[in-house]
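For this view, one protein chain was removed and the others were kept in their places.
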Amino acid sequence: MIAIIGAGPAGLAAARAIALAGFAVTVIDAAQKPGGQYWRHRSTVDGYKATRSEKYFSTVMGNPLVTYINGAQVWSATRSEKSIYINYLQSGVEKRLTCTDLILTTGAYDRSLPFTGWDKPGSMTPGAAQALLKGHGVIAGKSIVISGTGPFLLPVAVGLAAGGAKVEGVFEANSPLRWLRSPLALLLNPEKALELLYYLKQFRRYSIPVRFGKAVTEFTGHSVRISDVNSDMTIKKTNVREIDCNVIATGWGFVPDITLGGILGCNQVVDKDGTVVFSVDNNQRSSIENIWIAGEATGIGGSDLALAEGHIAGLSVIGKRIPFSLNFSKFRKRLFARALQVSYPVNPGWKKWLNRQTLICRCEEVSCGQILDSVEELKAEDARTSKLFTRAGMGLCQGRICSRNVAEIIGESKELRVSDSERIAYSNRPIAAPISLGTLGDGISSK
Amino acid sequence: MQKNNPDAIVIGAGIVGACSALSLTNAGLKVMIIDRGSVASGTTGAGEGNILVSDKDPGPELTLALKSRDLWFELQEDVGDSFELEAKGGVVVARHDSSALMKLAEHQRAAGVTAERVNSAELHKLEPYLHPDLSEGVFYPQDAQCQPMLAAARIIQTVLARGGQLVSQARVTGFEISENTIKGVVTSRGTFHSPLVVNASGTWAGEIATLAGSQLPIAPRKGFILVTEPAPQYIFHKVYDSDYVANVASSDADLQTSTVVEGTRSGTILIGASRERIGFDGSMNFEIVRKLAAQATSLFPVLRDVQLLRVYRGFRPYAPDHLPVIGEDSLISGLWHSAGHEGAGIGLAPGSAALITDAILGRDSFMDAQAFSPQRFAGARL
Partner (left out) sequence: MNSKVNFTFNGTQYSGEEGQSVAAALLNSGVTSLRSTRFNGEPRTIFCGIGICFDCVVKIDGVANQRACLIAITEGSQIESSQ
């Protein structure tokens, strides 16, 4: 029995490959609808290449070989010699799915950096604004500023403007000239130029101003303050502009969601940019023989790469050869993903925006000053000990939002590099989602 | 590294090392604390903060626990800063037959413990959310609680303020010994000389003893703790069932679970505790987690709707006879041990520190520490 956790582009591509070859597969996802973070599928909104998803939905959904379990939050998984047991919650009831081979395509979530006011209502991630719009038909606010880094800011701005919001501007911290460092990636991915042209046209159409080398460094609740930033992300000139808005969407790339693979014991490595990803072989197989991993969880690369990786994982699970063209396509897209890393780095100078009052851990409301004090006075030397002293990272989100930032703040204050083992430690958690003690204690009675 | 050679070196920045360092400092010695990690990076950072007299049979450990409990409150005066020390009181509930619990309480009373038998009405007044069928128990007002990591950190901060040193990220890899007398400690960050070394490395104390050419039979006893989301105050004391007392004292290698439930200041609820002897195997075991949850909700049905957020595990330092090892090494003079406190190291730390300081300085102490002597294992084959 083959199972896939995650019905985003990677998971659907894997399911499609498996089902087209005549094998049965079960796809399980926490969301009500398939498509993952990308294909949220509301007829009212379209975007670049929005119809591409049809090919996947039509071959996967309703296919008798594919069992689709939706609204199913996997909270833990265990394995024995031959089998993997997936424990999930569906409408408050715990159920178990047993499989022999597993493909994990659990995706990623926005990376956030703290700044003054980022905890005020109206401050959110670009992903949240996108999810509200594409998933629920709700425009996050009337006037919106978008800031951070990465190509993802573009579709979010265009989507919001098309939906009727006033997008006051996109403030990208990095310089577009950084792309000149990756000529081969650009050469091998010519379709990306078309995508860029599409967005430029849309920006003109909705008159969205785009500025580079700038970042939002404060949100008052009804306006943002913008600073000029250097390439190392330190502030060149503070508060060069103030813009009224009721929503500020800031995002700094993505964080792979590695929780489940971590619980199952799949090996992880620290990528060049400090993100923790799974190590997989050319066929997307993890360090554990019957677990494959594809999509953002093996390194941020966008939906095109997720599709190629999912396809490869699907073929590999059923023992099919991977055609050269598919491998080449993945290679091309990996190269592009590398270029994205080079073009949109989150350089360490962002810590200079913080002051002692800046909130770092949103859940437990721990300030930057408290974290620095735990280092100075209590001799914390890493995110784990600081957490024990300050509770930063101990709240409901279990450090998903703050733990990387805490580790980097501590590293900087001690003038030490954050070690790989610490990065792996703060990226993993023992359970993937909360479960009530009653449900947990009752155990799983039926399938 | 530019560090002065101290009067004494304490290996281990856990709660036992912290308390030992402070009592030696207060006795006038210049102390250096060495740890391979940072403060509270061992078992102290993976335990609960119960300071208990209720779970101990009369004997040397209870005598130590009673004194140690009082010393915790003196320590708080000395250190001056808060580590959430609170005389919460413990409630032990008899699930089935209460006779064993009542007998234990009687013996404990004779040994100076305040142990009040409570009937159903009193029990539910103490803990209104307890399962209505539970009808008998014992209340131990002396049982207390602290935040152990914060305590270790505050105590070490005090040691530093009084002239001590902390060398972190320094793994002890050997000793300088001549004529069976300790001269210094070799670490990954250099060698430090001192005629006096206290091995407070908890679960790893046996490895340290081996590095010195001696031996100490300390092994890990693994335990899981469940942490819930912040919840309204449902639990007012430290509450556990009387099976816990039997489990604590058991030498069985197999898994044992018995419920220990307590609230913390941050609103989260901690649920323990499992005990297994399976070496340093850090892997997760969801069956144990389920069992702990089931036991906790059977004591407090209201917890059924409270969500589990996190699970963590630690390795208690375990000696074959369940007693800590406090005293000078049987072979190497100048090497002292304070380790093996198993599931009670937080509670016993200040008392153990007083014992070892008195022994080092040749002072009279509040009790005879013979039962804790490392000599008891001398010659034993490990």
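Order as written gives the chain letters A and B; numbering starts at 1 within each chain.
Here is the rule we go by: contacts are C-beta pairs under 8 Å (C-beta built on N, C-alpha and C of every residue); 3 or more make two chains touch, one makes a residue touch a chain.
Computed from a predicted structure; not experimentally measured.
Enquirer: Among B:P230, B:P301 or B:P320, which residue is in touch with the absent chain?
Expert: Hidden-chain contact among the options goes to B:P230.
Enquirer: Can you tell me which of A:T26, A:T105, A:S123 or A:N405 touches the chain that was removed from the display?
Expert: In the full complex, the listed residue that touches the missing chain is A:S123.
Enquirer: With the missing chain put back, one of A:A131, A:V269 or A:I424 would touch it. Which one?
Expert: Once the missing chain is taken into account, the touching residue is A:A131.
Enquirer: Touching the absent chain: which residues on subunit B qualify?
Expert: Counting only subunit B, the missing chain is touched by 229-232, 267, 305, 307.
Enquirer: If the missing chain were put back, which residues of subunit A would it touch?
Expert: On the subunit A side, contact with the omitted chain comes from 30-32, 37, 92, 109-110, 112, 119-125, 127-132, 135-138, 140, 257, 362-365, 395-397, 400-401, 434.
In the analysis below, only the chains that are shown with their structure count from here on.
Enquirer: As a quick test, compute the distance in whole Å between the mean CA positions of subunit A and subunit B.
Expert: A distance of 41 Å separates the two centres.
Enquirer: Taking the complex as given, what residues does subunit A use to touch subunit B?
Expert: It comes out as residues 76, 78, 87, 263, 265, 364, 377-382, 384-385, 388-389, 391, 394-396, 398, 429-431, 434-438, 440-443.
Enquirer: If you look only at subunit B, which of its residues touch subunit A in the complex?
Expert: Contact set of subunit B toward subunit A: 37-41, 45, 149-150, 153-154, 156-157, 166, 168-169, 226, 228-230, 266, 268, 271, 283-284, 286, 289-291, 293-298, 303-312.
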